[in-house]
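Every protein chain except one is present and positioned as in the full complex.
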Amino acid sequence: MTFPAPLTGVVPPVCTPLTPDREVDVRSLLRLVDHLVEAGVHGLFLLGSTSEAAYLTDRQRRCVVEAVVAHVGGQLPVLAGAIDMTTPRVLDHVAAVTDAGADAVVVTAPFYTRTHPAEIARHYRLIAAASPAPVVAYDLPASVHTKLPSELVLELAAEGVLAGLKDSSGDLGGFRTVVTGARVDPDITGFSVLTGSELFVDSALALGADGAVPGLANVDPHGYVRLDALCRAGDWDRARAEQERLCALFGLVGVGDPARMGGSSSALGAFKAALYLRGVIECAATAEPQVSLSADEVGRVGKFLAAAGLL
Amino acid sequence: MTFPAPLTGVVPPVCTPLTPDREVDVRSLLRLVDHLVEAGVHGLFLLGSTSEAAYLTDRQRRCVVEAVVAHVGGQLPVLAGAIDMTTPRVLDHVAAVTDAGADAVVVTAPFYTRTHPAEIARHYRLIAAASPAPVVAYDLPASVHTKLPSELVLELAAEGVLAGLKDSSGDLGGFRTVVTGARVDPDITGFSVLTGSELFVDSALALGADGAVPGLANVDPHGYVRLDALCRAGDWDRARAEQERLCALFGLVGVGDPARMGGSSSALGAFKAALYLRGVIECAATAEPQVSLSADEVGRVGKFLAAAGLL
Amino acid sequence: MTFPAPLTGVVPPVCTPLTPDREVDVRSLLRLVDHLVEAGVHGLFLLGSTSEAAYLTDRQRRCVVEAVVAHVGGQLPVLAGAIDMTTPRVLDHVAAVTDAGADAVVVTAPFYTRTHPAEIARHYRLIAAASPAPVVAYDLPASVHTKLPSELVLELAAEGVLAGLKDSSGDLGGFRTVVTGARVDPDITGFSVLTGSELFVDSALALGADGAVPGLANVDPHGYVRLDALCRAGDWDRARAEQERLCALFGLVGVGDPARMGGSSSALGAFKAALYLRGVIECAATAEPQVSLSADEVGRVGKFLAAAGLL
Partner (left out) sequence: MTFPAPLTGVVPPVCTPLTPDREVDVRSLLRLVDHLVEAGVHGLFLLGSTSEAAYLTDRQRRCVVEAVVAHVGGQLPVLAGAIDMTTPRVLDHVAAVTDAGADAVVVTAPFYTRTHPAEIARHYRLIAAASPAPVVAYDLPASVHTKLPSELVLELAAEGVLAGLKDSSGDLGGFRTVVTGARVDPDITGFSVLTGSELFVDSALALGADGAVPGLANVDPHGYVRLDALCRAGDWDRARAEQERLCALFGLVGVGDPARMGGSSSALGAFKAALYLRGVIECAATAEPQVSLSADEVGRVGKFLAAAGLL
C-alpha cells in the first residue's frame, strides 16, 4: 500500500516470536499480527529494537517481512527497520525489506563508528536517494549513542529526505521542537512524528505528535488504541487514566534480575512472556545471547497482566 | 595456516582500499598487503575498524578475505573481524570469513543492544562452540560502549573459549591484568594478548604483551616491525625513540576539521591519504557516509610523512 | 514562612546578577526578584544551576539568600540550593542557607565521587535528619552524572525524608512515575513534584505535576504564570499555544558560538543578556571562567525577545 502522509495512530514495533531453537515462529508471528490488527492498530513496524532486529540474521529478517506483508495484504502500512552500522550496509537492508514488500524503511544514524552531524545528514540523503520507499528516521540514542539533532531532522524533512521520525530518545523537549517545527514549516508536508515512548503517549499526542510506536502495544494493543482515540477526542482525563494503567503495566519490563541479565533480556523477555501467557505466541524464547527469565520472573509478569486486567 | 599459539609481533589491521565509486580495489589491497608483508609484519588482521569493516557490505567483506587469503598463501596468519551486533549475526560472519579462509575470527561484545557480562560470556561461548577457527576477543569500548572485564577475558581464556585479546580500550591497567593473569594461570596456554594502541606498543611489550595491532602500521609497517624487534631485544632506549617517532607520525589522524567531519573520517581518511601519497594505493576514498579530507588536509598528511622520513 | 505542602506553581530558579567585577549585584538581584514577584510567581529558588550556584563563593551564596529573604519578607516561599559534592559539605551549606532564612533546601545526589543508590539514600537521610528545613531532591544528571531512581525518590518521600523533587533530567517517563506514585501512595502527603523543564511545563502539569522551575521564567515570568493558570483551568489549547511561544523564546540559549564557549556560558549568558535588554538588571556579566557573549550574540538575544513580544 502507499505509505500515508502522515502516518498517524498506533504503530506497534512487532515482536518476533521464536521457536525453542531460535528460528522465526511464523505461525506465532502471524497470530501476533492478527492480535494487533484486530485491536485496531494503524500500522505495523517490523524489525525494530522490540522486534530483536539486532539479533535476527538477514535470512530471518527477510522471512519476517515477507510473511507479514503477505498476511496483511495491504490492510495497513508495514514499516521495516533497516538496522545496520553505516550507509552501504543499511542500503543492502533497504533493498531487502522493500523487495519483501515493506511500505517504508526505518533507519538510525550510523553507529559503532564515530560519527558527526554532517555524516548523519549524508547518510540519510544517500539512503533516501536509493530507497524505493519512504525513509523514517529512528532516534535511539540508547543503542546508537548519538542523538539526532532536532534541527537536522527538520532540515531533512524540508528537503523531502525524511518522511517521518520515530523518536525513542525520551527527550520530549527535542521531540516537541520537531513536532512544532514540522507544523510551521511550509516546506514540510505529510511528515509523521511518532513517539517511541510507552509512558507519555498522551503527552506526545497532546503536543501534536502524529502517533506512537510503543513496544508495550504488543502486550496490550487495545489499551494503546483506546488511548489514541481518547486523545484524538480531546478526552484528556480519561486518556490520562488509560495512560496510567499502561504505565503500571509497563513495570513488567523490570522483572528480570539485574545481577543476572541486561535490560534487553528483561524487557524483551517480559514482552514475550506476556504474549505467551496471553496465549498469543507459542514460545517466549528470546534470541541469543539474551538470558531467559526464570519461572519466578515469568510469574511476576503474570501478576502485572492480572493487575492490568489482561488475564 | 594454523593460528599460532600465541600469535606474536606486529599484526596490522589492514586498510581496505576503495575505488572512486566505493568498490573494493583489490589490486590496491594486494599491493598494500605486499607492502606490509615485505616490511616483515607477523600477521594480518582484515575487517577490523581500521579496515572500515563497519562500512563494508557482506559481499565486500567476503571479497577482501578471499583476495588476501589467496594472495598470501599461508605465509602468515590472517585474522578476520566478524563484526556485528549479536550472536546470530556474528555467527553468519564467522561462517563467511572462515569459509573464505581466515585463520582466526575477531569478535566484539554485543553492541547496539543493552548487554550484561553474563550475556557477553554466553556470546563468546556460543561463537567459540560454532566457529571452525580460534576466536579472538576485540575490546573496543569506543565503538561497542561496553568494556570487556579483564576477569571475564581470563575466565574465557582458561575455558579455551578465547584464543586471544585485541585490546583497543586504551586502558593499560586492565590490559596488564590480562597479560599477567594469562601468564600465571596454568589453565591458560598459548593465549595472545595484543594491544590495539599505536602510542604505547613499547610499554605493552615491556609488560609482557605478545604483540600489537596498530592501524598506523599500514602507513609505516617498517617502523612498527623495527619497534617490535627492539623491544624483543630489550633495547628499550632505542625502542622508545622509535615509538616516539611513530607517536609524532600518528598526529596525522587529527588533520580533518572537526567542524566538518567525525574522528573516523579524519583518521581513516588520513591513513588512506598517506598510503596514496606513499604510492601504495591508487585512491584515498573512504566509505560512505564519511567525509573526505580536503586538499589542504591531505597536504598536512604529507607533512607528517615528510617529518617521519616517509616521503 | 512555612514551606507549602505541596508547593505548587511557578518557582523560578533566580539568576544571580553580577557586577562587572563579578560581585553579587544586590540591587539588580532585588529588581529581578520584584520583576518575578510582580508577575505572580509562586516561589523563588535561589542558588540553583541557573543561579550560577556552582560559581558563587560561600560568601556570595550567603549574601544572595540573606538579601532575597529580607526583601520578600515571607510573601512567598524561598528555596535555596545547597550544592556541593557530598554529605558533610552539603550540610555546611544547609546550615548556612537555613540560617540565612531559606524555607527549604534543594540537594543533588553526591557528585565528583563515584556513588551508588544506597549511598544516595544515606546522603538524603543524613541531610534530612540534620536540616531545620524541608529537603527537596534535585535530579540533574547533566551536572551530577547520576540519575535519581524514581523508586528511591518515592521511598524517601514515603519516609518523610524528602519534601519534593525538582526534576531537571528531561526524562518525562521517570518523572511521571514519581508524580503518579506520590499520588497513589497513602504514606506520601504534601510532596511537591516540580519539573525543571522550560519546554513541556504543560505536559508535566497535565500529567499531575505540582509546578515548574524553569530558568526561562527569569526572562518571561508572565508567560510561565499565564501558562500555569491556563493548565490549572484545563484550557489545554491555549496552554499549548503559550508553551509553544515560550519554546520559541527558549531558542535564545543557543546564541553562543559552540566553537568559542560551552553550553552554560551560552544559556546563562543569554538569560542575563535578556534581563539586561529588558532593563531588569544592570550588567549581563556571568561568573568566571564562563565566556561572554559577543555583541552580535547579544543582538540575537534581542531578536528572540522581540519575536516573543518582550521588547
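As written, the chain order gives the labels A, B and C, with residue 1 at the start of each chain.
The working rule: contacts are C-beta pairs under 8 Å (C-beta built on N, C-alpha and C of every residue); 3 or more make two chains touch, one makes a residue touch a chain.
Remember, it's a predicted structure, so these values are computed and weren't measured experimentally.
Q: Could you list, sorted by label, every displayed chain in contact with the chain left out?
A: It touches the following shown chains in the full complex: B, C.
Q: Any idea which of C:Ala142, C:Val184, C:Ala233 or C:Ala306 touches the chain not displayed?
A: Of all options in C:Ala142, C:Val184, C:Ala233 or C:Ala306, contact with the hidden chain holds for C:Ala142.
Q: Of the listed residues B:Val26, B:Ala39, B:Leu172 or B:Leu311, which contacts the missing chain in the full complex?
A: Selected residue, touching the omitted chain: B:Leu172.
Q: May I ask which residue of C:Gly73, C:Pro186 or C:Pro289 touches the chain that does not appear here?
A: Of the candidates C:Gly73, C:Pro186 or C:Pro289, C:Pro289 is in touch with the missing chain.
Q: Using the touch definition up top, pick the residue from C:His116, C:Arg183, C:Arg232 or C:Lys303 that touches the left-out chain.
A: Selected residue, touching the omitted chain: C:His116.
Q: Since one chain has been left out of the picture, which residues of chain B touch it in the full complex?
A: The missing chain touches chain B at positions 170-173, 176-177, 180, 197-200, 202-203, 206-208, 234, 236, 240, 243-244, 247.
Q: Applying the definition given at the start, please give the residues of chain C touching the unseen chain.
A: 22, 49, 54-58, 60, 83, 85-89, 91-92, 110-116, 118-120, 122-123, 126, 142-145, 258, 260-265, 287-291
By our rule, only the chains that are shown with their structure count from here on.
Q: For chain B and chain C, what's the span in angstrom between their mean Cα positions?
A: Computed value for the inter-centroid distance: 49 Å.
Q: Express in whole angstrom the distance between the two chain centres, defined as the mean CA positions of chain A and chain C.
A: Comparing mean C-alpha positions, chain C is 35 Å from chain A.
Q: Residues of chain A touching 2+ other chains?
A: none
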